[in-house]
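Note that one protein chain is taken out, while the other chains of the complex remain in position.
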Amino acid sequence: MKGNSLKIAVIGGGSSYTPELIEGFIKNYNELPVKELYLVDIPEGEEKLNIVGSLAKRMLEEADVPIELHLTTDRKKAIKGADFVTTQIRVGMLDARARDEQIPLKYNRIGQETTGAGGFAKAIRTIPVILDICKEIEELAPDAFLLNFTNPAGIVTEAVLKHSNVKTIGLCNLPIGTQMQVASWFDVKPSDVSLEMVGINHLNWTTKVEVNGVNVTHDVLTRANNSGLHVKNIPDLGWEPQLLKSINALPCAYHRYYYMPEQMLKEQIEKSKTEGTRADVVKEVENDLFEKYKDPNLKVKPKELEKRGGAYYSEAAVQLICSIYNNKKDTQIVNVRNNGLIKQLPDDVSIEVNCVIDRNGAHPIQIETELSPHIRGLLQVVKAYEELTVTAAVKGDYGIALQALITHPLVADSDVAKKILDDILRENRHYLPQFV
Amino acid sequence: MKGNSLKIAVIGGGSSYTPELIEGFIKNYNELPVKELYLVDIPEGEEKLNIVGSLAKRMLEEADVPIELHLTTDRKKAIKGADFVTTQIRVGMLDARARDEQIPLKYNRIGQETTGAGGFAKAIRTIPVILDICKEIEELAPDAFLLNFTNPAGIVTEAVLKHSNVKTIGLCNLPIGTQMQVASWFDVKPSDVSLEMVGINHLNWTTKVEVNGVNVTHDVLTRANNSGLHVKNIPDLGWEPQLLKSINALPCAYHRYYYMPEQMLKEQIEKSKTEGTRADVVKEVENDLFEKYKDPNLKVKPKELEKRGGAYYSEAAVQLICSIYNNKKDTQIVNVRNNGLIKQLPDDVSIEVNCVIDRNGAHPIQIETELSPHIRGLLQVVKAYEELTVTAAVKGDYGIALQALITHPLVADSDVAKKILDDILRENRHYLPQFV
Amino acid sequence: MKGNSLKIAVIGGGSSYTPELIEGFIKNYNELPVKELYLVDIPEGEEKLNIVGSLAKRMLEEADVPIELHLTTDRKKAIKGADFVTTQIRVGMLDARARDEQIPLKYNRIGQETTGAGGFAKAIRTIPVILDICKEIEELAPDAFLLNFTNPAGIVTEAVLKHSNVKTIGLCNLPIGTQMQVASWFDVKPSDVSLEMVGINHLNWTTKVEVNGVNVTHDVLTRANNSGLHVKNIPDLGWEPQLLKSINALPCAYHRYYYMPEQMLKEQIEKSKTEGTRADVVKEVENDLFEKYKDPNLKVKPKELEKRGGAYYSEAAVQLICSIYNNKKDTQIVNVRNNGLIKQLPDDVSIEVNCVIDRNGAHPIQIETELSPHIRGLLQVVKAYEELTVTAAVKGDYGIALQALITHPLVADSDVAKKILDDILRENRHYLPQFV
Partner (left out) sequence: MKGNSLKIAVIGGGSSYTPELIEGFIKNYNELPVKELYLVDIPEGEEKLNIVGSLAKRMLEEADVPIELHLTTDRKKAIKGADFVTTQIRVGMLDARARDEQIPLKYNRIGQETTGAGGFAKAIRTIPVILDICKEIEELAPDAFLLNFTNPAGIVTEAVLKHSNVKTIGLCNLPIGTQMQVASWFDVKPSDVSLEMVGINHLNWTTKVEVNGVNVTHDVLTRANNSGLHVKNIPDLGWEPQLLKSINALPCAYHRYYYMPEQMLKEQIEKSKTEGTRADVVKEVENDLFEKYKDPNLKVKPKELEKRGGAYYSEAAVQLICSIYNNKKDTQIVNVRNNGLIKQLPDDVSIEVNCVIDRNGAHPIQIETELSPHIRGLLQVVKAYEELTVTAAVKGDYGIALQALITHPLVADSDVAKKILDDILRENRHYLPQFV
């Protein structure tokens, strides 16, 4: 990892998010002097790769930053000798996402991209591809860090931790998003805000909020009752105030699926009848975005990208790479192997917690807050689902897959689980060779 | 605990189950020479106490067994100097049970005596009464064993373990019932059957079945697909065979509420419209029984008692007392403090596992089978609910109560939880001074 | 394991202890109808095997017990299809033991067969041989139980648990000896005495003593101050009474090396000058015994055998085999995999604790007594030594061997450790191919 040869490979480089990342590399070039940047995608995505790649080139030129940009469909070439590999892939593309959202709805179950049965389907499609990428990294760039943004990020990261030797960190924009929102509430800089987050990806609780070292958790909880921290793709329904007060920790946006599944399901069903599922909405947004990207006069990240939902991904990603590259020893909230940090979860699972970031990676910091039985219990059962999902994805085991879905609180019925599983396996059969 | 002065106090002695217990003491008099047997009940239950007490006297006389029988409403007198205290109480009697079953059904949730929101209501009514009894035992019979049969037996036992110094063991008839059923399938004596059960009361898995030392787990699982092990008050819906094979352990009857909640709920709703809830059915059975009991010519346990649902309670109870009294060191499946036996649960909770029984009580035996993520996850989330329930019951804390219900997989929604909780607190207000 | 074909292989069958074992099989024939009994030894031991084997034959004939006795140096033949394999071997024979005792003494360290540097030397000589036997059992008798009496029994058992798939239980006569002694003190039958023992082989504490269910621990501790529980080969120096009272548990005989090393060392040095080391004494005893064994008129176990030191071995061994064979579910104190029972030790080490014995083996019972820091700390450091010893023995790693010796409280100095290790490796080089 030497300054004059820093190489980064972005797998799924044809993604509509890529301009975010390019902007991040431009802004941080002084600290992070990238020499070679590879955007790589699959042949089916080559057209998009070229569109977004051309925009990226214009952005780099406009900013006068000497990063060598490479567009390729040769993944091995991109990975070879890389210092960092990032993944932001969508196996089966938005059509698969649409199915992930629709199948559970048929059986009155939440249909969501990363949570519940939809997340399960995405996981078992994605894990084999990620593990293939890992084999290439092991061979071609054994010292590289794999930074995984691919959802369900916690499960995918766990699969890598369990089934490869690649150094990996999983990353989500929820922590940084929470930090940003608290900063805006208190009218301070994001760096003045410290959070203690405990849990797993898309199911973590903020157990302490400090602004310049002063504990403001109570204020944040009071505020959250009304306006709520939310993300683009999840309706903001507020929280039951007596629940929040008693839990004494801030749930994340995805908790709404666990805490108010009936309302959330009702809303999903209604929306699916009017505007379609979230995948349908995203498809349109993406089409618009790529039309924008084609404009040869566009030389910066277009504002419209923010609608897309992945706010702050670039901040999170570049911040993490910077801290590793510069051995910064600052604190970030990322997904790592548990190894006893959350004592109530197995050692070998992924968790999302505060870590010190240095050149060796992410080092979890001991959690101060004792987990209440509620937080612990919900974490444990969802993590059990995730462990079963990783095993099912790797082994292609029908029974384990069935156990995974029954264990998930948003499925939780053997008849329903079996029907959903059979639909998922049938509709995704091209992407699931391990289940044949 | 000397042979010539063995004293047993049965709290809730006016229960319709009492003749079972009397029969047990008669059959085992040689091994267990009870000198004094106190049947004690509350003033409101005095009539029933007298009816069942008279039958008990006739039974003892008929069998020519010199146990001194005492009927009383003075609980302290019964407890004083007792060697064993058993509890089989129903705070609020069958009317309260009827409400426990009806309230959840209003919100499309399972309405059941020991599981889900119904069990929660029963627990918070019962725990304060049991802890009062414990205070009396601490004072009047500090060396006595409290054998708790009162449902929800696991939660009530946990409350005693956490909030009193009384030596206690929780007891259920499911383990012995399973042993009996396996014995009948293989046409052997119950004592030829060994089970390894792992879990908590009304949520345990049989992970190994041996007949005369030969592992027959596979056979039992195959059989269970079709006919199923079942108890009187739970419909026998069979199990999803691929699930059972994959889990490789036999669920207990109450798992049906967790594994097939939609069907179970549907059936409960239908039944409640035709024959009423289980409480309504039991009321009739009990009325019939007490009519029978009044017959001065009845001098043995009437056959109709078996319909009542608590088969083998007497076997389980007397077997446990015998083994303690005689320092037998045999193996029984009972509810005790975890203390690390199930590593994935907290130390201070109650679990239901194989124990060596001797004069000092029940000593858990290490579990051989590694718990799969599915079993572990479900156990953990339901145990978290139980822990919250104990705390809510002892402290009368609304927020913790809300957390308990949201954590339970059969409620799992904050709006629904709040509505159910408010109904429970309102309808049981006379029994819940701690929540005022 | 069928009654009409029960086969037992005794490896090291030419041992002077064998008549003990034969007597045990004779006494328990009704419960344990052995069909074939193989005594097997190495070619160098063939003469002794024939002497002791002939006596064994005479004993069986005299008792009119139809066990088929086979004497052989073909180990595979003995193992093939066996139900139980027992080992009582001494790699390097008594000459090696003499060296094990002498080398540490040169450096002012305890020289003892199973404890300290002497035990280390014996362990690294023995483990490779035992693992060879295990390979043969895996191949020729995969369902057999290996009952290991070979010292240091805890370390050897741990090596088998970690490095083979053979079902194994380690066995020592200390627990049964303690039980016998308590029985004699209280003038009751041994079966009236229950002990809770906690620890590892040759370093365990009796934390509770019950006679017919009554706790007599305090009495036993008071008595132990003066007379002490002891074994043949360890001087009985009594215990510091204030220490014993404070620890509130009875040390085992081998604790004397840990609690009063200066006195013990002094005595060893003196004795080595007068009567030689224990090995020298044993050699003479053995010579006398074998002379006795040769007498064709001797048809029972000679009384003199009791001087030899291994009292109750036969009781312990036959009792264990009986309980497995008959699926007895009684409690015995044996060496098994920890697996979390002693929470303060790693899962994969051997411990010596109370177990339920059934056809599947030994199932540890939860320990009631919380371990004090003293007991815990001493156990942990000695177990760390044992773990290092197993690794050193298997890998032949000089550095790990050095760590093992430095870690042992009875060596505890890097200069001394290095000198002792170099002496051991040089003097035992024929038995330590793994270190070349």
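For the reader, a short list of remarks on this structure follows.
Just so it is clear, A, B and C label the chains in written order, and each chain counts residues from 1 on its own.
One rule holds for everything that comes next: contacts are C-beta pairs under 8 Å (C-beta built on N, C-alpha and C of every residue); 3 or more make two chains touch, one makes a residue touch a chain.
Computed from a predicted structure; not experimentally measured.
Counting contacts over the entire complex, the absent chain touches A, C. The chain not shown here is touched by just one of C:49, C:234, C:357 or C:416, and that residue is C:416.
For the chain missing from the display, the contacting residue among C:52, C:174 or C:247 is C:247, taking the whole complex into account. Among the residues A:63, A:237, A:356 or A:425, only A:356 touches the chain that is left out of the figure. Interface residues of chain C facing the missing partner chain: 239-240, 242-243, 245-247, 258-263, 344, 372-374, 376-378, 380-385, 387-388, 391, 397-400, 402-404, 406-407, 409, 412-416, 418.
Hidden from this view is one chain, which touches chain A at 194, 210, 212-213, 327, 329-331, 339-341, 343, 356, 358-360, 363-366, 368.
Methods note: only the chains that are shown with their structure count from here on.
The centroid of the Cα atoms in chain A and the matching centroid in chain B are 45 Å apart.
Taken residue by residue, chain C touches two or more other chains at no position, since every residue touches fewer.
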